[in-house]
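Only one protein chain is missing from this complex, and each of the others stays in its spot.
Let's look at chain A:
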Amino acid sequence: MKVTVDEEKCCGAGQCVLLAPDVFDQREDDGIVVLLDAAPSEELHATVREAAAVCPAAAIDVDESA
């Protein structure tokens, strides 16, 4: 799994951090997403998929083929 984030689309909701704090964080100043782990281990895949789904700005992409 390969995770990418679109900082320009990100609205700083932090819903991804609530779900997968090992994979996502937010910048202190403007709340924009910080990707901590672009290739999360398998036990995190389900929560990362959910984080991508609930992102209200559709700013997280998950490539399952990678």
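Going forward, contacts are C-beta pairs under 8 Å (C-beta built on N, C-alpha and C of every residue); 3 or more make two chains touch, one makes a residue touch a chain; residues count from 1.
The working rule: contacts and distances are computed from a predicted model.
Enquirer: Pick, from "Roadblock/LC7 domain-containing protein", "Nitrite reductase", "ABC transporter permease subunit" or "NAD(P)/FAD-dependent oxidoreductase", the protein name that UniProt gives for the chain of this complex that is not shown.
Expert: "NAD(P)/FAD-dependent oxidoreductase"
Enquirer: Which parts of chain A are in contact with the chain that was left out?
Expert: Residues of chain A in contact with the hidden chain: 11-15, 17-18, 26-28, 30-32, 49-50, 53-54, 56-58.
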